[in-house]
Each structure stands twice: as C-alpha cells, then as structure tokens.
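There's a structure below that I have some questions on.
Note that this complex is displayed minus one protein chain, with the remaining chains in position.
Here the chain labels run A and B in written order, and each chain numbers its own residues starting at 1.
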Amino acid sequence: MKRVLALPYLLWMVVFVILPVFLMIYYSFNDMSGNLTLQNYAEFLSSNYIKMTLNSFWYAFLITVITLIVSYPLALVISRLKHKTFWLLIIIIPTWINILLKTYAFIGILGINGILNSVLEKFGLMKIQLLFSDFAFITVAVYIFIPFMVLPIFNSINGINKNLIWASYDLGASKWEALTKVIIPLSLEGVKSGIQITFIPALSLFMLSRLVAGNKVVTLGTAIEQQFLTNENWGMGSTVGVFLILFMVFVMLVTRTKKESI
Amino acid sequence: MNTLSRSFLTVIIIFLYFPILYLAYYSFNTGGSMTSFEGFTLDYYKSVIENKALMTVIMNTIAVALISSGFATIIGLFGAIFLYLIRQKYVKSTLLTLNNVLIVSPDVIIGASLLILFSIFGIKLGSTSVILAHIAFSVPIVVLMILPSLYQQNSNLVLAAHDLGASAFHVVTKVLIPNIKPGIFAGFLMALTYSLDDFAVTFFVTGNGFSTLSVEIYAMARRGITLEINAISTVIFVVVLTISFIYYFVSDKKIKRGKTT
C-alpha cells in the first residue's frame, strides 16, 4: 500500500527535483565557457553576496513575522465563524487575480497622488512618498503572503478537539489561558507550516523588489534573475540557487516539528 | 463573536480586496489607463468578448489551473501520507527537504531547468508541457498544506482501525482521508493560486502558440497593460465570488437539513 501511494510522488521527486538539482549543482561548478571551476563559490563568499544574503534573510524575517502577527488572529477569528470554509475562500480569492496587475493597483494606491495620500491630505497631513520604500515592499509582500499563512494555521486550529478547550474552561482557565495554554500549543504544526510557506519563498522574491521597491532592495532572487537572464552566467546563477537550497534546509531544521523528529 | 474580532476581520478583508476593486473600477474608464478616471464605458468588456485570441488565453489559463491542481492534489496527497507513514527520521527529513526545493527555487531556475528537461525528453512544448510544469511546482505546496492535518489527527484512530482488522486501503480511504479533508481542500486551493499566478515557468515551457493570461500580461508590460486585462480580471473575480456564494448557500441548506458532509 505504502509503495503504491509513494510511486507517483517519488517519480515526481526524481524527475522534477533530484534531476534538476543535480543539473544545478553541475552548472554551479562551471564558468561561462563551460570549464570546471570553484570560482563561483569563491565569488559567493565575497562581500556583495554576503550582504545580499543578510538582506534577504532580514526582509524575509520581517515579512514572515508581520504576516504571522496578522494571520494568526485572523485564522482564529475565522475558525469561530459559522461558515468557516466560505470565509476562508473569501481570504483566498484575491490570490487568483494576477500579481503584476495587483502590484500596478498598489502603485496607484500608494502613489504620491494615490488614494492613501489623498486621504492623508484630507486629514491635513503631509503627503509622503510611499512607493519605492521598505514600507511599500513589506506591505505588498505581507499582502501576498497572508492567505498562505492563514490556511495552514486555520486548519490546525480547526482540527483541535473542542472538548479540550471546554475541559480547560471547566478546570477554571480564563479565555486567555485557554488560548495560550491550549489553542496556541496545539496549533503549532500549522504555524510552522505557515512560516515555511512564507519564509522560504520570501528569501527569493525578485519581482516585488523591482516593482514596489524600485530595486533598492536587492535580494538573492534578484541576483539569480540577473545571472540567468542578463549575464547569461548560468554557473553563477546556479551557485546562488545551491545556496538558497542550503538556506532552506537550515530553515527546515529550525522549524522542524517534534513529530517529524521522532 | 465580539466586535473586536469582527472589525479585525473587516479591516483585513478590505485590505485584501481594495487593490482588486481598484482594478475593477478602472476597467470602466474611458481614459484608457489606470491613472485618472474620465468617464464610464463598457468598451473593454465588449472588446474582450470579441477578442478571440484573448478568450482562448483565458480558457487555457483556467484549464491549466484546474487540471494541474487536480493532479497535483492527488500526487501531493499520496506524497503527504507517504511522508507521514515513514518512521525513519533521516529519510523523512531528507524527503521533506527535497519536497521544498521547488518552493525556494526562483521561477527562472525552475523554468530554465524544466525547459532543458523537456528538450531532453523530447516533449513538445505546448499545453502538455505547461500542465506538467504546473503540476511539478504545485505538488510541494499541496504536501505542505496536508502534512499538518495529518500530524494533528488522532493517530489512535488509525491504530484502532488497524486493530479492528481494517485493510491498509480502508484505513487510508475511510479514516485518514476524511480526517484531513480541510488540508486537502487547502492544498487544492493553493495549487490553483500557484498556477494562476505563475509567469516565468510558463513562459519558458510554453510553445506552439499556447499562452496563459500571466504570460500575456507580462509581455504587455513594456507597452503598458491594456484595460481589457482589468476587464477580464473583474469578470473572473465576479464569477469566482458568485460561485463561492452559491457554494455557501448550498452548504448552508445542507447544514440546516442536518446533512453535514
């Protein structure tokens, strides 16, 4: 049974993951004329790439934390509603509209003559340049990741045996205690899953860093994009890719759940 | 449900929908761009309907999203159950890491390596290659969505079913899968999201005139995106929302009749 189940998945893994990863590792040891070299790795350890890595981690961290702060209460609220699945769908539907298009909308909203600034002006406040700032970058990134974070957290909260919560009340727990001692610990699986789904892709954002941050935020994703397309240096691009995978492994180790390590 | 949580939910929903309403608003603009609203028109909707090429692209996009998400959900579900059943710690964490490789890889890498892969295997670029590519990058997200539900369900149920002499097949179909329904649903929805949003991977693996909405939109960017795209997005958005409302009312009635599924 186990083997039959595993077959399509393992096939997928070999063809679409293991094979490409080997291809990538192979490329990472190649210079632009196809000779074997370690130079790409040496270059990655130079100050530019280290700076970029730190930058990527910092922004991914900020994005993940803010997304989590918004998403956990949101998931909690939805889990208490009568038509949970419907409300969950309402949260997901915006993700089905093309992201480039939504970004253009954000340019219109956050712009100097945009809606947000007109509102500020009405209240007698100064207009501010919101676009092409860290603020815009993080806002739009959080906007994009909220649904990804909400889903697994919601599923975890929703899966908690209600009797456990009632039992805690019966034992005299306050609402706050029930939340911190019962609900949050029991929904950690979902939180971890949500963190992985947000943090890992956030490390390699590049479209957004150009569209809403005006390329003032340079991430590893930007570097890969440039190496592959502009420089046509697939070797260096692959090297950055290899490091991204290593960083992902690190994130996985940090967020590993107890059950996985049994 | 107190006022605090109600207003929190409202604020978030406004935040999530505001950019979309903004797009929809300008789809009626005679001015031709998303800058200043000059007057009301339905021209863009008319030209979408008349534009055969664009209609084809929309249908392609929906087809690719549904088919790839369907397959990705099956493969991902099997994968997640498989990972859940593995007992060896290192095997499990290695497989889980490999699972996430495609999530962390930027689209350019995935696109370029799939293009090379398809060239090696001689797969003709077009609808098939695009669907295969979308399945490929959607599987890991389905797995990540289903795994927490698996860990959370009461494992005693599975053991009990075993003890009662249920076959492995029955354990999976009658106990495991019904228990993780929300996870499967979430996985499917996220696969749809990934597929509808993807530009770079599709760009590299498409061919023979096959195109999706995202590819068209990005190619338009150099000359400025036409409001026809706003019109299409508005239509898709309204249709999806309507379907959700219908679903809501149907399931609502079921609940009232005591027929929860």
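Assume contacts are C-beta pairs under 8 Å (C-beta built on N, C-alpha and C of every residue); 3 or more make two chains touch, one makes a residue touch a chain.
Methods note: contacts and distances are computed from a predicted model.
*Asks:* Missing chain, UniProt name, options "Sulfite dehydrogenase (Cytochrome) subunit SorB", "Spermidine/putrescine-binding periplasmic protein", "Chemotaxis protein CheY" or "Polyamine aminopropyltransferase": which is it?
*Replies:* In UniProt, the chain that is not shown appears as "Spermidine/putrescine-binding periplasmic protein".
*Asks:* Looking at B:115, B:139, B:196 or B:231, which makes contact with the chain not pictured?
*Replies:* B:115
*Asks:* Using the touch definition from the top, which of B:27, B:69 or B:138 touches the missing chain?
*Replies:* Considering the complete complex, B:69 is the one touching the chain left out.
*Asks:* I'm checking contacts with the chain that's been left out. Which of A:32, A:69, A:125 or A:246 qualifies?
*Replies:* Per the contact definition at the top, the residue touching the missing chain is A:32.
*Asks:* Taking the full complex into account, find the residue in B:15, B:218 or B:248 that is in contact with the omitted chain.
*Replies:* Missing-chain contact among the listed residues: B:218.
*Asks:* Which parts of subunit B face the unshown chain closely enough to count as touching?
*Replies:* Counting over the whole complex, subunit B touches the hidden chain at residues 31-35, 52-53, 55-56, 59-60, 62-67, 69-71, 73-74, 77, 112, 115-116, 119, 125, 127, 173-174, 177-178, 181, 184-185, 188, 203-204, 206-209, 211, 215-216, 218-224, 226, 261.
*Asks:* What residues on subunit A make contact with the chain left out of this view?
*Replies:* On the side of subunit A, residues 32, 48, 51-52, 104, 107-108, 111-114, 129, 131-132, 210-211, 213-216, 218, 223, 226, 229-233 touch the unshown chain.
The rule we apply is simple: only the chains that are shown with their structure count from here on.
*Asks:* Please output the residues of subunit B touching subunit A within their complex, sorted ascending.
*Replies:* Of all residues in subunit B, those touching subunit A are 1, 5, 8-9, 12-13, 15-20, 22-23, 26, 34-35, 74-76, 78-79, 81-82, 85, 89, 92-93, 95-106, 108-110, 112-114, 116-117, 135-136, 139, 141, 144-145, 147-149, 151-154, 168-169, 172, 182-183, 185-186, 189-190, 192-193, 196-197, 199, 213-214, 217-218, 221, 225, 229-230, 233, 236-237, 240-241, 244, 247-248, 251-252.
*Asks:* Sort out for me which residues of subunit A touch subunit B in the complex.
*Replies:* Contact set of subunit A toward subunit B: 1-2, 5-10, 12-13, 15-21, 23-24, 70, 73-74, 76-78, 80-81, 83, 85-87, 89-102, 104-106, 108-109, 115, 143, 146-148, 151-152, 154-156, 158-161, 186, 189-190, 192-193, 196-197, 200-201, 203-204, 206, 221, 224-225, 228-229, 234, 237-238, 241, 244-245, 247-249, 252-253, 256-257, 259-262.
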